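The complex appears here minus one protein chain, its other protein chains still in place.
Note that the chains are named A, B and C in the order they appear, and that numbering of residues resets to 1 at the start of each chain.
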Amino acid sequence: MYDVEEIRHHFPILERRIGDRRLVYLDNAATSQKPRQVIEALTDYYEHHNANIHRGVHHLAEEATVAYEAARRKIAHFLDTPDTAGLVFTRGTTEAINLVAYAWGRKFLREGDEVVITEAEHHSNLVPWQLAAQATGAKLRFIPILEDGTLDMEEAERLIGARTRLVGCIHASNVLATINPVERLAELAHENDALMLVDGAQSAPHLPVSVEALGCDFFACSGHKMLGPTGVGVLWGKPEILEEMDPFLGGGEMIREVHLDHSTWNDLPYKFEAGTMNVAQAVGLGAAVDYLESLGMENVREHERRLGEYAYRRLSEIEDLTLYGPKRERTGIVSFSLPDVHPHDLSQLLDEEGIAIRSGHHCTQPLMRRLGVAATARASFYVYNTEEEIDALASAIVRAREFFGAFSGAKP
Amino acid sequence: MYDVEEIRHHFPILERRIGDRRLVYLDNAATSQKPRQVIEALTDYYEHHNANIHRGVHHLAEEATVAYEAARRKIAHFLDTPDTAGLVFTRGTTEAINLVAYAWGRKFLREGDEVVITEAEHHSNLVPWQLAAQATGAKLRFIPILEDGTLDMEEAERLIGARTRLVGCIHASNVLATINPVERLAELAHENDALMLVDGAQSAPHLPVSVEALGCDFFACSGHKMLGPTGVGVLWGKPEILEEMDPFLGGGEMIREVHLDHSTWNDLPYKFEAGTMNVAQAVGLGAAVDYLESLGMENVREHERRLGEYAYRRLSEIEDLTLYGPKRERTGIVSFSLPDVHPHDLSQLLDEEGIAIRSGHHCTQPLMRRLGVAATARASFYVYNTEEEIDALASAIVRAREFFGAFSGAKP
Amino acid sequence: MMRELYTQVIMDHYQRPRNRGTLEGADLEEHLLNPLCGDEVTVYAHLRDGKVADVKFDGRGCSISQASASMMTERLMGRSREEAEKEIRTFKAMMIGEKEFPAMDDLAALKGVIQYPSRIKCATLAWTAFQNGLDNAEN
Partner (left out) sequence: MMRELYTQVIMDHYQRPRNRGTLEGADLEEHLLNPLCGDEVTVYAHLRDGKVADVKFDGRGCSISQASASMMTERLMGRSREEAEKEIRTFKAMMIGEKEFPAMDDLAALKGVIQYPSRIKCATLAWTAFQNGLDNAEN
C-alpha cells in the first residue's frame, strides 16, 4: 500500500549527495522537501497561466483566478471544512497567528483580559500575544507541561476562566512530539466564552485534521512544512468571527469602496488578503495537498507513528542519551541530547555523514528553559523517511559520542 | 544591443496561444511574466538546496541561507544601497507599506500629526494610512494632481509642513504613466523633519532606481512585477529608522531572547522577518534582478519609453479615445477609454484576439473619481513587448469600437 | 467564439435599457458596487400589497451588468416578494451552472457569461442588490 520507495522517487532532492554520502534528510519539522508534483505545478503556473487574479477579464487572469480559488477549496477540504470564506492565505503559520493577534486581539482584548497559552508554544504563538498584550493591557497565562511533556490539564482547567478571552495551543509540539488535547481546550475555552486558536504547523502536515472536529475557532498552518512551497500558509477562522474582526493589512483586493477619507471592506476571505497574493504558492500548496491526499493522511500518520516509535526505541539504546517528550502517542519527531556532545557539534558531525538534523532551541526558548537545557538535537521524519535512515542516525550518534569521548573524559 | 526577439525566447508563456491567437500580454503593470532563468532558479532551489534557513548547521541549511542572503545583497545592489541591514523581505509592496504603517505609524503618529500622500495613490499606499490614522488620531492630507496627471507641487509645498510626519508617494503611477518628483518631496519632507516613503511598485521594475539618490527613508516594491515570483517583495528602510521602530510580526527568527513575559529583538533586518520566510521566492527574485541587470535598467527604460510613446501616438489616432496622463516623460503604460465601449467589454473583445489588457479602477478608486470615470482600460508594457503588439492593440481597439457601434449609435 | 457573448439581445438591453431611472420615495433602494471593477448599480422598487409594484435601476457599468439589470427589472415587475426572491435565487443558480437558462427568454442571452468567471459578478450585481434591498426592507 504505502510504498516508501516509490514515494522517494517523487522527491528530486533525495538524490542529492552530501560529499560522498547520500542525503538523509531528518529536518522535516523545520521544513519539508517538495515532490516533483509540486515543483511542476509551480512551473506549469508560471509557464502557462501566470496573471494577476480577480480583477482581470482576460484568459490568463481567469485561469490564474480559477487555479487560486481551486487551491483554496482543496485546502478547505483537506482541513475538513466547507468554509472557503473562512480560509485566508497567508505567508505561513506565523503571519496567520499575527493576523489574529492584530485583527482580533487589538480590537477585542482589554485590560484585565487573559490569553491562555502553554509553556511549550513555538515563539510564533507566544511573541504575537506578548505584543498584543502590551498594546491592550491584557495578560498572558501559561499552561505548564508535566514531566513527560504532556500538558497539565488540571492546571488548564484552573487557568481557563471568566477572564479568559482566547486559548492558544500547538496541536502537535515541534520538540516534544506530543499531540495536545486541543479539543478539550476548545471546550474549556467555549465554556468560558473564549475563543480557541490551534497552531497546526506540526499537525496539518502529519495527521488527519478536521477543524470542525477540533471545535476550534482559528487554525493556522504552513505550506512549506507539508510538501508545499515556501511563502504560503493559511489561517482558517470561523467566518462569523472573521467577519467581526478589523482588517489587518490594508491595500488592494481587501477593499470594497475606497474614498480618500474612509474605506469599506470586501467579503471574506478577501477582506484579509491585501495586495497581490502568493498566487503561485497557493497553487503549489493545492498540489501538495493533492499529493498528501493521494497518500492518505491516515497512512501518513501511521508511517510516521511507526518511524517515531522506532527512532525512540533505537535512540533509547544509546548510553547517556536523554530523550524528551512522552513515551507513547508520539509524532515523528525525536528530540534528544548527549551530556558530552553539544547539539551543534552533534549535527555538524552527523552532517558529515549526510544526515541532516536540527539543533538549537527550535524557536521554543521558554520550553528549553523548562527542560533545563539551552538546546537539543532533533530528528524529524516525514513521508519519505525509512527505518534504515534511522539506523544510520543511531550509529552516527554513537560515532559522534565516541569521537568526542576520545579527546577526554572531562566534561566542559 | 537590446534584442527583444532574443528576450522573448526566455519567456515560456509568450508561446501560449489564446484560442487560435498568439498571446499578446499587455497587463504588465498588474504582474509581469517570468523568464526561464527565474523559473529554473526556483526549481533548482527546491530540487537541490531547500531547507529552513539561519538555524541549521547541515549542508542544505547552509546552502539555503547563503542563497537567501545572496538574494538580499543582489536586491540591495539593484536598489543601489549598501544597506543589506535595511533590506527586509516581505510578500510585496502592500505588506511592506503596512509594515511601516504598523511598526512606525502606530508607534510614532499622534493626534494632530499629518501623513501627506497623493490623490493618485494605489490603495496599498492609502488604506494602510487610513487604518493607522484611525488608530492614532493622525490625519491624512492629499497632494492633488493637475489636469495632465502630474502632481501639483505648489500645493505639495503648502501641504507639507510642521505637522507632517510622513510623506508617501508612488514613484511611478500605475494608471497615469507619470514619474513623480519624489526626490523633491523627500527634500520637503526632510525640511519638515518628516520621513519620506516611496511606493516603488511601478518604478523598480522599469527604471534604474537608487534609493540613495531619491533621498527617501523607505522604499517598497514587489517581485512579481519585476520578473520575479509571486509572494515576495521588499521594504528598504534606513537602518537607523528601522532600528527605532517597533517589531511588526512576532515569531521565530525576529527575536533574540524570549521569556514567557517578555522578549528582545534580533538585529536588522531579521527583526522584521518573523517565521519561515519566502526563501525560494527571495532566491527567485534574486534571479530576476540578475536578469534585469543583464539587460541593463537603462536599456529597459529606453525600450519602454519608446513603446510608451509609440502606444500613446497610435492610440491618439483613434477617434474619440481619451488618453490619461501627461504627453511626455511617460512610463510604458497607457490608460484610456472610449465613450461607447465600457473598459470591461473592451478587454473582453481584445482577449478574443489574444490581447491581454486590464480594465477597472486599478486599485485607485479615488483617482478614478478625480478623473471622472468608474474605470479605464490600461495597456502596460515590459521588456518583451514590441511595436507590432501595439499595432495589434490599436487595430483591435478600432474593431471593438466598430463592433459596439454596429448595434446602435445610442449611448448607454 | 467570444463575440457570441455580445448577442443582439444583450446589446439591445444595454443600449436601450428598460426601466432605467430612479423612483422617488421608493420602499426599496439599494446601491451596490462591484469592488473588482468599479461598476455600480442602484435598484429601486415600490412594494405594494406584498408585490413589486414598480422597479427601476440606475448605475454605470459594462454591457453585461447593465443588460442584466435591465432584464431583471422586466423579470421582477409585478411579482410577489416570494416570487421575486425565487427569481433571484434561480438566476444565481443559472449563473453558476446549477440551473438551466429558460429557452424563450431574454435571460438566455446571458448564458455565455458562465464561461467567464470574472464577468459573472457583473451579471449578478443588480440581482444581489435587489436581494439585499428586500432583506433591508424587511426590517
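We adopt the following convention: a residue touches a chain if its C-beta (ideal position, glycine included) is under 8 Å from a C-beta of that chain, and two chains touch if they have at least 3 such contacts.
Values in this document were obtained by computation on a predicted structure and should not be read as measured data.
> Over the full complex, note down every shown chain the hidden chain is touching.
A, B
> Of the listed residues A:I255, A:L349 or A:I390, which contacts the missing chain in the full complex?
Considering all chains, including the one not shown, the answer is A:L349.
> For the chain not shown, which residue from A:T164, A:Q365 or A:N385 touches it across the whole complex?
Counting the whole complex, the residue in contact with the absent chain is A:Q365.
> Just the residue numbers, please: which parts of subunit B touch the chain that's not shown?
Counting over the whole complex, subunit B touches the hidden chain at residues 54-57, 61-62, 65-66, 255-257, 266.
> Tell me where the left-out chain touches subunit A, residue by residue.
19, 342-345, 348-349, 351-352, 359-361, 365, 368, 374-375, 403-404, 407-408, 410-412
The rule we apply is simple: only the chains that are shown with their structure count from here on.
> When the mean CA coordinate of each chain is compared with the mean CA coordinate of the whole protein, which chain is closest?
Of all chains shown, the one whose C-alpha centre lies nearest the global C-alpha mean is B.
> I'd like the Å distance between the centres of subunit A and subunit B, where a centre is the mean of that chain's Cα atoms.
That pair's centroid distance is 31 Å.
> Between subunit A and subunit C, what distance separates the C-alpha centroids? Give it in angstrom.
Here the centre of subunit C sits 45 Å away from the centre of subunit A.
> Among the residues of subunit A, pick out those that touch two or more other chains and give their numbers.
55-57, 61, 255, 257 - these are the residues of subunit A that touch more than one other chain.
> List, in ascending order, every residue of subunit C touching at least 2 other chains.
Residues 36-37, 116, 119 of subunit C each touch two or more of the other chains.
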